[in-house]
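Submitted below is the structure of interest, expressed as C-alpha cells.
Every protein chain except one is present and positioned as in the full complex.
All chains are identified by letter, namely A and B, in their written order; residue positions are counted from 1 within each chain.
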Amino acid sequence: MDAPNIATAGEKLRDGSLTAVQLLDGVLKRAADTEAQIHAYLTIDRSGAIAAAETADRELAAGVDRGPLHGIPVALKDNMVTRGLETTASSEILSGYLPPYDATVVSRLREGGAVIVGKTNLDEFAMGSSTENSAYGPTYNPWDITRIPGGSSGGSAAAVAAGSALVGLGSDTGGSIRQPAALTGVVGMKPTYGTVSRYGLIAFASSLDQIGPLSRTVLDSALTLKAIWGHDPLDATSYRGEYPDLLEGIGDGVEGLKVGVVKELSGEGYESDVDERVSAMVDQLGRAGAEVAEVSLPTFDIALSAYYLIAPAECSANLARFDGIRYGLREDGETTEEMMSRTRASGFGPEVTRRILLGTYALSAGYYDAFYGQAQRVRSAIRDDFARAYSSVDVLVSPTSPTVAFKAGERTDDPLAMYLSDICTIPSNLSGDPAISVPIGLDSRGLPIGFQVMAPALGEPMMYRVASVVEQLAGFDAQPSLELVAG
Amino acid sequence: MPVEIDIAHVARLARLGLTEPELDHYRDQLAVILEHAARVQELEGEPDVDVTHPLGVVNAFRPDEVRTSLDREEVLGQAPEARDGYFVVPPALEL
Partner (left out) sequence: MSWESVIGIEVHVELATNSKMFCGCAVGFGEPPNTSVCPTCLGLPGALPVPNQVALDSIIAIGLAFDCSVAPTSVFHRKNYFYADLPKNYQISQFDAPICLEGHLDVTVDGQTRRVGIERAHMEEDTGKSSHVGDGGRIHGASATLLDFNRAGVPLVEIVSKPEIHSAAEARAYAQSLRAVVAELGVSDARLEEGSIRFDANVSIRPIGVETLGTKVEVKNMNSFRSLERAVQYEIDRQIALVESDGAVVQETRHWDEEAGLTRSMRSKEGSSDYRYFAEPDLTPMEMDEAWIDRVAATLPELPAKRIDRYVGSGLEVSLAEILSGAEAPIRELYEAAVGAGADARSAANWVTGEITAWLRREETDADSLPLTGTQLAELISLVDEGKVSASAAKDVLNGVLDGEGDPGDVATKRDLIQISDAGTIEAAVDIVLADNPDAFASLRDGEEKVLGFLVGQVMRATQGKADPKLVNDVIRERVSD
C-alpha cells in the first residue's frame, strides 16, 4: 500500500472520501502483514483504536474538528504511560503493569482526536541504539529485517516506516528519535527541552529526555509537535513562555540563510556513503541559496563521554523506584533489602544494569567530582560552543548517524561501539536544543541515510524551514520493500 | 587513566543482587567505558556549574490546592503483595 501521511489523509477524512475507520483498517492490515517480521509493537490496542476511530468519524461528520491529528492512527513508544493499557518500557520489571493515569502527551493526543494504535517496542527504559535491549524481543528494520532499526524508539520508527502507523511518538535522550528515524528512512525530531511535557514519560535521564514525533514528512512532524507541545503545570521543567508558530517558515526556502556544517561530525568512523550523501545535500543547499560554511565545535569530541556519565547518573536514581513494592515484578526475599536486590537483579536487563552501575559509581563518594561534576562542566562548555556557533549561523547540519542500519547482534557485545551510534545526536540533548533528522537517500546497499538539522532553543520554525527544503531537494520517496524480504 | 572500581560496593548501593561472575563481567565493562568517559577530564578551566534549564525556567511552583487522590483498590491492585489497605514487604533488616 502506498503510505498516506497526516496532511493527505486529513484532507480525505474531511472531504468524506476516507473514514478514520477505513484508515485505521489499512494500518491494522499493514501491521498484520509486517509485525511477524519487524515486531514494531508490544501491544496493539485494536478495540481502543476502533472505538477512537468511530468517535472521530462521528465527530468529523458532525463538523467537530479537533485538528490535524483527528482520526489519525498514532503509534506510542511504550515508555509513555497509558491508563489501563499495559506499559512496560520493554522491561521485565514492569511486565503486566497497568498505569492508573495517562501521560500528558497521551491526554493531548486524545483531546486532538488521534487514534492510538498501540504501544511500540524500545530498548529497555530507552537505553540503547538498536531496540535489541527489549525484554520482549528485538524490532527489525523494515528495509532489511536482518538489521536493526536503530533505537531506542525503534518500534515507533519501524511502524511509521512500514506503514503500520501514520505517525509515532518517541523519546529522545541521546538521539533515540533521530537515529532510528535515520536508519528507517523517516523524519524524526527532538524538540527544545521543556516544550513537550515529560509527565507520564517513564524517566531515563530527566535533564535530557524529550518526547517528539516520528513521521513520513517534515510537515507531519510539525503538525504532530503542534498538537503535543505547550506548557504543562504537571511538569516543573515545562516552558511557560511564548511558543513559536511551527509552520511559519515552511516553504520559505533557504535563500540567504547561513548553514554551518559541523567539522567534528564527519571523517573517521563515518561510512563513506553517509559522508558523501551528506556533503552532496550540503552542496544542494548552497545551490538553493544558502550560505554554507564549516563550523568547529571542539567540545563535541568529549560530548559522548559527558553523556555516558550524566545519563547513567540520572538513570541510577530514576530507576531506583523499581523495587518490587508498589508495582511490577517481585522476587522473594527474607528481608526487604534481599527482596529488592533480587527483584532488581532479575527484573533489569544487562544494558540497564550496566548503566545503573555506571551512574551509581559516577555519583559515589570520591568519584563525583572527577566524573559527574566534570561531565556537568563539559555540558556547559558544549552549550557555550553552540552559542558561539549560532552567533554566526542560523542552523547546524551533520549526518544523523555515522553509519546506516547495522546487522542485528553486531554491536550487542561491544557497549562502546553501540554508544558511538549516538555521536551526532548527543550534543543537542546536552544543550537542550531542537534537532531533526530527514531522510536524504539510500546507500549502495539500499539502506536509508539521515541528515540532521540543529537549531538554537525554540528555533523549531527555522529548523523546520531548512528541513522542508532538505526534504524537497532529496526527493526521497523510496519505500521499504518488506514483501521481498518476507518472501 | 585506569580506574579502580569496588563493583560489589556499587552493586550494593544500587540494590542489585548480582552473582560473582556477573560482578566481574560488569567491572570489566565499566572499566572500559569509564576509561573513555574519563576524557571529560581533558576539559580545563571550566568553573563549577549547576547546569540550568536551557530556557531559564525558574520558580515553577503549584498553588497549595488539594487534587483528588487515586482509588486505593486500583493502586493496590498493581502491588505484588497487599493486605488491609497496606502494601506488604518482608521485614526490614534492622528490626
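List of remarks:
We take it that a contact is a pair of C-beta atoms (placed from the backbone, for glycine too) under 8 Å apart; a residue touches a chain by one contact, two chains touch by 3 or more.
On a predicted model such as this, the values are computed, not experimentally measured, just so you know.
Shown chains touched by the missing chain in the whole complex: A, B. Here the missing chain is touched by one residue of A:317, A:416 or A:442, and it is A:317.
The chain not shown here is touched by just one of A:9, A:23 or A:80, and that residue is A:80. On the side of chain B, the interface with the absent chain consists of residues 12-13, 15, 50-53, 57-70, 72, 75-76, 83-95, using the contact rule stated above. Not every partner is drawn; the one left out touches chain A at residues 79-81, 87, 89, 94, 97, 99-101, 103, 198-203, 205-207, 233-237, 313-314, 316-317, 320-323, 325-327, 334, 336-337, 340, 360, 363-365, 368, 372.
As a convention for this text, only the chains that are shown with their structure count from here on.
Chain A and chain B, compared by their mean Cα positions, are separated by 23 Å. Of all the residues in chain A, the ones that touch chain B in their complex are 97-98, 100-101, 192-194, 207, 233, 236-241, 299, 301-302, 304-306, 308-309, 316, 320, 323-330, 332-342, 344-345, 348, 353-354, 356-358, 360-362, 364, 370-371, 373-381, 383, 415-416, 419, 431-433, 457-458. Across the complex, chain A is touched by residues 5, 7, 9-11, 13-18, 22, 26, 29-30, 32-34, 36-43, 46-51, 53-55, 57, 60-62, 70-71, 74-75, 77-81, 87, 89-93 of chain B.
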